[in-house]
Structures are given as C-alpha cells and as structure tokens.
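Okay, here's the structure, questions in a sec.
The other protein chains are all here in position, but one chain of the complex has been omitted.
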Amino acid sequence: MAGSLELQSLTAAEIVHSIETTFSYGEHSVSDGDSFQVGHLRLRTIYTPGHTNDSVCYAVYDGEATSDPFMLFTGDTLFVGGIGRTDLLGRDLQKEQSEKLYDSLYEKVLPLDDGVMIYPAHGAGSICGSNFGNRDVSTIGLERMANHLLNVEMDDFMENMVSMRLPYPPYFKKMEELNTYGPPLLSESLAPKPMGVDDFDKAMHESNKVILDTREPGAFAGSHIPGSYSIWLDGVSYHPGWVLNYGQDVLLVTERREDVETARDYLCRLGFDRVAGYLCTGMRGWRDIGRDFGHLGTLSVSSLKAKLDQSEILLIDVREEREWNEGHIEGAERIYVGQLEEEADRLPRAKPMATICSWGGRGSLGASILKKKGFNEVFNVLGGMRAWYSKGYPVEKNEHSLHQGSEEGVYQENVR
Amino acid sequence: MAGSLELQSLTAAEIVHSIETTFSYGEHSVSDGDSFQVGHLRLRTIYTPGHTNDSVCYAVYDGEATSDPFMLFTGDTLFVGGIGRTDLLGRDLQKEQSEKLYDSLYEKVLPLDDGVMIYPAHGAGSICGSNFGNRDVSTIGLERMANHLLNVEMDDFMENMVSMRLPYPPYFKKMEELNTYGPPLLSESLAPKPMGVDDFDKAMHESNKVILDTREPGAFAGSHIPGSYSIWLDGVSYHPGWVLNYGQDVLLVTERREDVETARDYLCRLGFDRVAGYLCTGMRGWRDIGRDFGHLGTLSVSSLKAKLDQSEILLIDVREEREWNEGHIEGAERIYVGQLEEEADRLPRAKPMATICSWGGRGSLGASILKKKGFNEVFNVLGGMRAWYSKGYPVEKNEHSLHQGSEEGVYQENVR
Amino acid sequence: MAGSLELQSLTAAEIVHSIETTFSYGEHSVSDGDSFQVGHLRLRTIYTPGHTNDSVCYAVYDGEATSDPFMLFTGDTLFVGGIGRTDLLGRDLQKEQSEKLYDSLYEKVLPLDDGVMIYPAHGAGSICGSNFGNRDVSTIGLERMANHLLNVEMDDFMENMVSMRLPYPPYFKKMEELNTYGPPLLSESLAPKPMGVDDFDKAMHESNKVILDTREPGAFAGSHIPGSYSIWLDGVSYHPGWVLNYGQDVLLVTERREDVETARDYLCRLGFDRVAGYLCTGMRGWRDIGRDFGHLGTLSVSSLKAKLDQSEILLIDVREEREWNEGHIEGAERIYVGQLEEEADRLPRAKPMATICSWGGRGSLGASILKKKGFNEVFNVLGGMRAWYSKGYPVEKNEHSLHQGSEEGVYQENVR
Partner (left out) sequence: MAGSLELQSLTAAEIVHSIETTFSYGEHSVSDGDSFQVGHLRLRTIYTPGHTNDSVCYAVYDGEATSDPFMLFTGDTLFVGGIGRTDLLGRDLQKEQSEKLYDSLYEKVLPLDDGVMIYPAHGAGSICGSNFGNRDVSTIGLERMANHLLNVEMDDFMENMVSMRLPYPPYFKKMEELNTYGPPLLSESLAPKPMGVDDFDKAMHESNKVILDTREPGAFAGSHIPGSYSIWLDGVSYHPGWVLNYGQDVLLVTERREDVETARDYLCRLGFDRVAGYLCTGMRGWRDIGRDFGHLGTLSVSSLKAKLDQSEILLIDVREEREWNEGHIEGAERIYVGQLEEEADRLPRAKPMATICSWGGRGSLGASILKKKGFNEVFNVLGGMRAWYSKGYPVEKNEHSLHQGSEEGVYQENVR
C-alpha cells in the first residue's frame, strides 16, 4: 500500500504522481519527460507503462553533471533479476500490457548507460513480479547481463509473459481502493488494547473476531489458543490477505511485546486496520491460569519420510503451483495455503495429516487451518522442502519455464 | 556479582567499600558512622552485620536539610517484605549471624523515622533472602507494618531464622572469589562467535562443550537440538549455576539475535565467561537443512490430571522443598531441578514421565535433563502448579512456617 | 495540559476523573471514598479541594495487604516541599480556597501513616505551587518534618497563602479550555515542515509568523536571525506562554534536528499547535549563504560589575518579584521578562543595556526582545545572579515571607 501520505505526515514532503494516476491526493502530476528538482538533484520522469498504465521511472541527475543520469528509480518496471508482472489488469489484457512493458524496457530503460544504478520499488519476495535477486540495488549493465528477460527476442518475451501465473491475493482489490483514496495514517489508528487472559477469552468469543498468532512455527506447535491462525511475524506482511476478512477484528498473540506494533503495522498496510487487542500476558499467562491449549505435532523430514514409507500419514503441500512444479514429494497432494480453508472439507479424516511448505511457515498456517476445521492429528514439517532437498531425498518435478523464480526469498532470515 | 568495577569503567565513579570487606579493588573504605559526599548529598555509613560480617547500609541526607536522613540503601539487610538470609557463612554460624542481624535491624534500622524511604540491593526473586514483595522501594514505616520479621520478639525471630532452609547454589563459591578479586569487565569479554549450522554442529561435538537453549519452554518443546539444556532467557540469570561446570564452553541457541548478549551478560555475572558462540541461523536454520531435532510433549494441567487418574504417567516435581511444602500433587515425586541430573539414573524407565514446576520454566530444564539422560517419552506441564491451583485441583500440603516466601516472583513476567 | 487522552491513544487505558471535573471526555467519574482496581492494585479516591474544586488524591492499596495504603498520588494538593497554589480561581476566592486546602491537608492527607510514599503531579519548577524540593518522591513522614506549611497553625497557614503572589501566565486560560474539551493528540499534529534558508526567509516575512530560537543563550549571542525570540530548549515548556500569541505560526531555529520534536511537543502542550516549520540547515546554513545575522554581547559578572562601577550600562533584571526580593543588584531595574515587550518603549536609549536573570536563559529572551524593539547595544549576563552570588558581590534584599520558594529549580540541568 502506498506510504506516501504516511511519509508526508512525518516530513512535510510533497507528493509527485504520474499524471495517469487517479489518486485523490498528492500535490504534483508529471508526464513523460517532465523534470523536477529535489535539493541539488534533478529527477526526470520516464513513462513506462506495462505493469500498470500509470507506471513511471524516475531518472536522477546530479545538478552540476552532464546530461546523463546516474541512477534510476524503476518502480515496478524493472527489479533486480526480474521484471513487473503484467496480469494485474486481467488475463484479457495480459498480452497488451506485456507488449507495452517490452517497449518500456527495451526502448526506454535499456538504452541507458550500463553504469546507471537502479533502485526498484520492491526487493526480493514481492509478488509484483517473480525471479527477484537478493540485492536491493543493481545497474543497467548487471541486469542486461543477468536478468534473462532482458536478453530475449520479443517473441520469447511475450511467450514467457503471457504464460506467467502468479498468485492474485484477495487483498489486492482493497489495496487499490486504499491507494486511490489515500490510505489511513498509521499514527491515527488506535493502539491495540492490552488484554489479560479473561478479557482476551471473552473477546475471542464475540462475533467477528479472529485470532492471529505471530509466534514462530515451533512455538505455535508447542502450545496455542485453540482456533487461532498461525502466521509467523514476517509472514504477517503478506499472508493475512488470504485468510482474514476485512470486516473482522483481529486479536493478536505474539512472542514479545514489541511484535504487537510490527504486526499491527503490517496488517494496516494490507488494509486490516481493526486490530482490537493483544494477549498482554503472552501464551504463558494463558497457560498459567490453566486454560486449555492446543498443540501440533512437529516432524523432521527424516521422520516424515519414515511415516510416508509406512503410509501412515497424508501429506498436504501448501505451496504455490510454481514451487510445486519445480519439485515435490511423491504422493503429496497440493492445496495452496490460501485455498486450504475452503478445500479442507473434502479431505479424508481417517489418517493423521502433515502439512509441508518451503520451510515451515506456511505449513504452520496450513496446520492451524486444519485444526480449526476439526482435524485431530495434524503435524507440521519443520524444515519443509528445504530440509527435504538438503537430505537429498527424491523429488518429482513438473516441466518448468524460464521464470521459475522462487518466492522463498521473502522468508529468508536469520535469528533476529 | 559485584558490578562496581563495571560501573567504574563506564563512568569513572569512585568505589566505596565497607572497611570489613576484603575486596582487592575500590578507592575508599568506610566504618560505622563515616560520612562522604556525592554531589549535594551526604551519605552516612551504618554498619549492619548479619547477612555477612561486612554488611553496611547507607543513609542519605539532603545537604541543606536537618540531621535526619530521607532515604536508606539497605543492601542485603532489609528488603521489601523480607530480610537477608543468615546462612551464607555456614549452618554453624547461622545462629550467631541471626543474632547480629536482629541487632542490626532492631537497634540501627528500625529506630529511623517511619517516613524514611528504603532502597534494597535486591528485588523480588533474589535468593539472598526470601519473602520479597513486589515493589522496588518501600519505607521504614511500611516495613514495620507489613514485614512480619520486623514485628516479633527476639525468640520468634531466632526460631524462624535458624530453621530457614534456602538453596545454596554451587556458583556461590565462584561469585565470592570473583567479588573479592574484582570480576572481569563485560566489555572485555569477547563477542560470542556467530556460527552457522555446520560450525555449530562441529563445535558441539568437541569436548567440554555444552548447549544452552534460552527459548521459551513451548518453543523448546516444539523443536530443539538433541542434548541441549533448556533455560528460558530470564532464568539464565540464575539456573546455569546448577547445571553447568565452570570449565565448559557454552554454545547458545536463542529466540532472537539480541538475546545472545543478554544471555552472555547473565552468564558472565554468574562467572561463566566462556560463551564460545551461538547458532546465528536460529533453530530454523538447523531445521531447514534437514538436521534431526528433538521435541518434548506438552501437557495442560487438565491433560495431566487425566493421565494421572489413569496412572499413565510418572510426575516429577522439580521445585524447591519450600514450594513443595506449600502444596503439591498427590503421587508426584520431588527432585529439585538442580539435583535431577545426578538422581535421574534411579528413576524407572517403564512409563512416560512429566515434569512440573511453578509455571513451566524449570519443568522445561528438568525435561531437557531427562531427555539427555536417555528418557524417551518426556512431557513438560505448561502452566505448572499455578495452572493446577487456578483450576482448583486438589493439593497436598506440608506444615509450613512463618517464612513461606515463594521464589516464584523471579519468574513473573508478561510478554516482553 | 492534561495528557490522559494522549496516553489513552497509546495504551488503550481508561480515564478516571473526579466527579467534580467537567471534562467532556473520560470513561469514569469518582467521588470521595470511591475505589477502583488497576491490575492487582486498588485505588481509593480522596476528595481534596483547595487548589481547585475538583482536586483529588488517590491512595493505593496492595490487593492482599491490610487496610492501609502504601502510596498516595497527591496531584496538585501536596508537593515535595510545597503545596498547591490557591489563587487560580481569582484573588476573591483565594481565602476560601486556602481554607479548603488547609482542611484537605490537615484532615485528610496528614492523618495517613508517616511511611506512606507520595507521588505528586508536579516536580520541581511547576508554577502550580512554590517551594518545591528536588526529589520526585517523598513520604508523609518526610513532608510532615520538612514541608514548613504542614507544621503551622491555621492562622499562619492562611496568612501565608493569601499573601502568596505567583505569576499567572496568559496561557492558563487556553490550557483550561483545552483540558475541558480534550487537548488535540500530538500524533495528529502535522510534522513541522523542514525549510531551507530561502523558504524560511520567505515564510518569516509573511504575516502572523514568529521565530523561536531554542539554542542555548551563548549560541544565540554568537549569531541569530534578526527578529527572533530566544528561548532555550527546556524553557520552551513554559516561557512561550508569555510572548507568543495563539494566532501565530511558529518558525523554529534549533541547535540540533531532534530538538524540533521536543520544542514542538512543548509548544503543543502549551496550546501552541501551529508550528509551521523549522530551519533545516540550522543557523549555519543561514550564515553560509551570506545572510546577515544579529549578535548580542555577552558579559561575565566581573565584566558587568566593572561596567556598573563606571556607570557605562543600564541593567534590567528580568526575574520575578519573588526572586528580586530575595536579592538583586543595586541600581538594576526590575521588569519581568513576560512584561518586557510592552514596557520596553519607556526605557532610555542613550546607554548600552544588559539583561540579567538567574543564569542567563530569561536574560537571553529579554535581550532578544530588546533587540526586536530596536535597541542596538544589548548584552546578556551569562551566569546571571547565580554567578553574582558565587563571586560574593553585594546584593540588596527586600523582606521576604515564609514561602520564598525559588523558581530556579526548573532550570537546573547539566549538559544533556
């Protein structure tokens, strides 16, 4: 969601938009070729439709230097190792938008000098494109070398773009609406209310409430409030868009007190601005007064393999189609975590079930959904497909295309 | 451990000691009645032997005011709701020290005005005394009213003091030695080395290494490195003294990156200054490359009760004798967590085992010890005796004395 | 200004008011004797009119303890070393309010145990009373001993109270209004706009603008923007109420970037919520492009004495009447800094002028006012009367009464 109003409230900055943008806020509109000054720097607008019809890049010039820019803000047009998706206006227009993007990239961006530094609007893990590299910054020259969609004929480019299938989360509609009219300021949202166990327990039984547990999957497995969704803290920046409804009040369970604000900010940026409260005692307070809690089984991949070999367990792979195609475990069934809640009813209840994803995050969300739907014996595979690959266990692959980017980049992190 | 050298290195402050203290550092020695100036304030020394033979209190006077102090630093002589223990010089001297403490309290401290504010050296939870209240600050008047050992005849006082049984952890000897010669500065200890999974795995198999996992009990239960001790972060300020040896190198597994410094500082203050490294990927990195991990079962008290009713489980209560006497579950066996490692071999291995403490922290340490000793099916009761009491389940009590203080104060905390 | 709404927006706390209070916000009203629970603590309302007619104290009880409170929030009724002023409802009612305050103190507060700790609503330096001590916390017993208005007969008490003359700043009216209807949240005020030299210069020449320079008096003397008021940063919490008008937009010049928020918050709490911008280059940016700047002379007290001895200078003492009465320099003229702007025109312009206050802060404000009014040669005495006293130079005194409290406490601070 656009943070420009947020930034403006903190810094008194003025907002510049593409003239094609219909936002109902912002002080200035610019068209292709328009320049404006920021301190000693001059910014020139380059109109680059394709991802959307109001996409622009901004080339930055040193006031005193020659006519060449030294850097380029590339928005959602060009990423480090990737390019913008072209399906946001619908499958019908995907071909047309891809042609526009080709022109924008090959006619306007790539002709710049190899030495120009580029700063994209998204880093690794955004779903506004695929195949992102691990750096935040790159250069025209490096992208020309390493970004495979910048080195192809138009036919290949088009073939790749129109066959690209990326998830389209339900919250995109909400975001578009908020971006247009100006998202609410974080500073104006009320503080989530600290709730003791009794308050929390009462609130969670009122209508329209949903519990979000942001602790890491291992801790969720050890103990959790029955009925809660498990989304690890960083995952809150994306996954709630698949499982929460906009009319619901969110109740948070977090690992530490400071996580409440992080989770609240992530939720607000997805448009979920109704965070009613949080369990201020943590899970420990819940347990200490004897409330019942749920737990999940956890499996290492070697235990999983043993159970699969004995046909003792039903394995649900909750990853995206793209990831599945690159490699999955024989016998697993694929249901994307964002669709699991509605598909769960058709699953058999005879056997224990295990969920697997890339490392265990979405697996925990999946497992929490199955518990909510009444499945009793549910395991989450900690380590996920990464661990499975590391062990050298066998995988099945589907054929895959040029853009086999992995979404896992998002979730890479060490102990924080 | 004394932090005065640490403070001196940060602030250039001068150190004042009781003249009875044999510390080999510090600039000034003071005897009963000696005064010195700190800025506008005057501090007067009051010699108050009892807890040790070099105990002093410092009375604080406003430079311009009358001859009455307005506050008193009470050291280990008087706490909020408690008084100093008198057994540190050995059981033989406990009676003699208690008499000294009686005189110090009744002849020197209590005669001060009721309005004098007191600031003790320890808050709730220190083992330098028992029965501590929940505030950091109090007044002579409030203690006279509410601190029951300040309202008794000498006979009652003595009877209570000599019968007091408090744990005497093995690290006390080390602390005394360090305090005498000046503890090493935290700023001089090397940074714990960040270790990837391979480095960590290699290091943990070298001789003289021990793994300390500081995550909360629920997370430890979900997954942990086999062979590690579980001590939740705040518990690291005390419990390592019971299970680690001073010659060992400690390897840390933490919930978050910033916990490494906290754990390191706690360990150093206990005299364990050999923190070799930490798993910089967190448990997740361990799982992600397919390493096997252990897990514990977790039980709520209602599940525990059901299992006990069916005689399906053997329950070990790992709390102190004092806590046990106040109330415990019928059929449980008491082994203090600090003695569990050496006593484990005599336990039967036929049944699943569960550990219980006040809330689950020491229970997790106990369960981790049992796993190390080769017990297979081990559960930790999350919520512990607090949850058991909250549910109103039956307990057995032993008779108890005046000083039935609870050590649980230490562990009270909310989500941080 | 009341910060309860601010706190509520950050913590979701509920607001409790005295039932006599007419505030148009807050969830709960309490009368004398009413109790309510906050976590484990119980608070009991004690109605203590005098300072205002809705004044209350709150006594705090430990849930489990006896019927005696262990602390008391004393609001504006009792301070450390002082008591509340009784003239806020006007001179006509001063006697009546003083009688009420006497009853509140002697009948309701002082009968509490000496050991009860007290936490007042203001610390040293507030103008809601005089004679404040330097601690934040005290006890009933200590105040009974050291607070001289708690040890007197009613006649003496009344005589002192009705003769008490304290400044009544113009902003009090505004505060009362804001407190009643609920002050605006700090988080909702717009960020002051960063302005380059050109923007600032343009803005300062628009109508209804006023420049506030929050740097320390020595730096202001070295160079400043002509026409600006000098109020050192901490002084912004009080003095703007004497020189700014509520309709004006404030432009800030600060020592460091982070001071902008501090100054803005102070101004907002005084009701000045129109902080239009700040000079983001600092004074240095102003000087670096060649803008003219003003400067003041600075005098040490020895230089001042030499000039006075030679009748070379006219000395204006800008302190309060109370401070003047305690001691002033022979030959000085007293004009309170808050009245200097309107009184300046009657001053002679023949001689150089010097301003003096307690240390140099209000002197700098006074000197900046004289410069604005067109006086050319203006000096500020750095060190002020404190330095004069330290040197042992002669002073003249007026007779003074029991309540000779000094306001200087506010300004005591070291390098921050």
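Going by the order they are written in, the chains are A, B and C; count residues from 1 in each one.
Note that a residue touches a chain if its C-beta (ideal position, glycine included) is under 8 Å from a C-beta of that chain, and two chains touch if they have at least 3 such contacts.
Since we're looking at a predicted model, the values are computed, not measured.
Novice: For the chain that's not shown, point to the residue among C:88, C:203 or C:219 touching it.
Specialist: C:219
Novice: Using the document's definition of touch, tell me which of C:283, C:308, C:356 or C:369 contacts the absent chain.
Specialist: Considering all chains, including the one not shown, the answer is C:283.
Novice: Kindly state which of the options C:40, C:202, C:257 or C:397 is in contact with the chain not pictured.
Specialist: Looking across C:40, C:202, C:257 or C:397, the contact with the absent chain belongs to C:257.
Novice: Which of these, A:140, A:197, A:221 or A:250, touches the one chain of the complex that we don't see?
Specialist: If we include the chain that is not displayed, A:140 is the one touching it.
Novice: When the complex is taken as a whole, what residues of subunit C touch the one chain not shown?
Specialist: Interface with the chain not displayed, on the subunit C side: 215-223, 254-258, 279-285, 287-293, 295, 298, 300-302, 359-360, 382-384, 386-391, 414-416.
Novice: Given the full complex, what residues of subunit A touch the hidden partner chain?
Specialist: Given the touch definition above, subunit A has residues 62, 65-66, 68, 70, 113-117, 133, 135, 137-146 touching the missing chain.
Novice: Which subunit B residues would touch the chain omitted from the figure, given the whole complex?
Specialist: Within subunit B, the residues that touch the unshown chain are 9-12, 187-188, 190-194, 277.
As a convention for this text, only the chains that are shown with their structure count from here on.
Novice: Need the most distant chain from subunit C, centre defined as the mean of C-alpha atoms.
Specialist: A
Novice: Determine the centre-to-centre distance between subunit A and subunit B, using the mean Cα coordinates as centres, and give it in whole Å.
Specialist: So the centroids are 43 Å from each other.
Novice: Which subunit B residues sit where two or more other chains touch them?
Specialist: In subunit B, no residue touches two or more other chains.
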